[in-house]
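The next block holds one structure in the form of structure tokens; read it before the comments.
Showing chain A:
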Amino acid sequence: MCLTGLFLCSFLIIHLTGNFQLFKNDDGLAFNQYAHFMTHFTPIKVVSYLLYSSILVHTIWAIIITQKNKKSRPVAYAVQPKEGSIWSSRNMGILGTILFVFIVVHMSNFWYEYHWGNTPFIEYRTDLNTGTTVSKEISSAEYTDYVSYVDNGVEIIKSKDLYKAVAFSFQQWWIVALYVLAMVALSFHLVHGFQSAFQTLGWNHSKYKPLINFVGIWVFSVIIPIGFAAMPLYFLFK
Partner candidate 1 sequence: MKLDAKIPAGPLAEKWNTHKFNLKLVNPANKRKYDVIVVGTGLAGASAAASLAELGYNVKAFCFQDSPRRAHSIAAQGGINAAKNYRNDGDSVYRLFYDTIKGGDYRAREANVYRLAEVSVNIIDQCVAQGVPFAREYGGLLDNRSFGGAQVSRTFYARGQTGQQLLLGAYSALNRQINLGTVKMYTRSEMLDVVVVDGKAQGIVTRDLVSGKVESHAGHAVLLCTGGYGNVFYLSTNAMGSNVTAAWRAHKRGALMANPCYTQIHPTCIPVSGDHQSKLTLMSESLRNDGRVWVPASKETAEKLRKGEIKAKDIKEVDRDYFLERKYPSFGNLVPRDVASRNAKEVCDDGRGVGKTGLAVYLDFADSIKRLGQPAVAAKYGNLFDMYSQITDENPYESPMRIYPAVHYTMGGLWVDYNLMTSVPGLYCLGEANFSDHGANRLGASALMQGLADGYFVIPYTVGDYLANIGPAPIDANHPAFTKTKAEVEERIQTFLSLRGNKTVDEYHRDLGKIMWEYCGMSRDAVGLAKAKQMIQDLKKDFWKNAIVLGDNSEVNQSLEKAGRVADFIELGELMIDDALNRDESCGGHFRAEYQTPEGEALRNDDDFAYVAAWQYKGENVPEELHKEELVFENVKLTQRSYK
Partner candidate 2 sequence: MSGNMNLTLKVWRQKSSSTPGKFVTYKAPDISPDMSFLEMLDVVNEHLVKKSEEPIQFDHDCREGICGMCSLVINGEPHGPKRATTTCQLHMRSFKDNDTIVIEPFRAGSFPVVRDLAVDRSAFDRIQQAGGYVSVGTGGVPDANEIAIPKVIADEAFNSATCIGCGACVAACKNASAMLFVSAKISQYALLPQGQPERYRRAEAMVNQMDTEGFGSCTNTYACEAQCPKEIKVTNIARMNREFFTAEFVKS
């Protein structure tokens, strides 16, 4: 749990940094380039499969442990003990389920659509002398594969337009709502999960504990969820 969890945490940083390209006002050029890179660079592909399996292992292991832990108290308390622990530490399963549902929706929205679904296509023409870029939607007939070449001082890039798909999705309030809810869940999941991983690994030293708690709370439970939540909200109110 701790190892997959921490691996997934590290992914969040990369994912968030990459997704900041969404905020660029360039009709999605940088974001689409980034999306292409992430899906076609072999080492990254390897890592991404590692990531998918981590999600599965993390989930399955969580279910197994929960089942086992439930068995260790066959007769439940009439009055549940709750004093002394934070809410999220006792409800990682609920939070994790929300996150899992979210990941499924999220991946079918974008990852699946990008690979095999109906993502629109776009062509960018950048005048290398003036640096101005114009873009236009192209039809599937005009698109064979991702290309990037220079022709007569103009850089031409033809790409799948994931940016547009994102912008479209995030104009629907219920998708935005789901994303924001999921990010709240992520925040609660990580406020416990991040430091918990260190505790399980035995990396709980009185000297470093405050640092771990600081990173866990401010980076993983505040900055990262807010950063992610800002994206759907940005497109909704754009």
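Picked so that all candidates are chains of the complex that A comes from, given by their letters.
Everything below uses one rule, namely that a contact is a pair of C-beta atoms (placed from the backbone, for glycine too) under 8 Å apart; a residue touches a chain by one contact, two chains touch by 3 or more; residues count from 1.
All values reported here derive from a predicted model rather than from experimental measurement.
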### Query
In the complex, chain A is touched by which of the candidates 1 or 2?
2
### Query
Where on chain A does candidate 2 make contact in their complex?
65, 68-69, 71-86, 89-90, 92, 192, 195-196, 198-206, 209
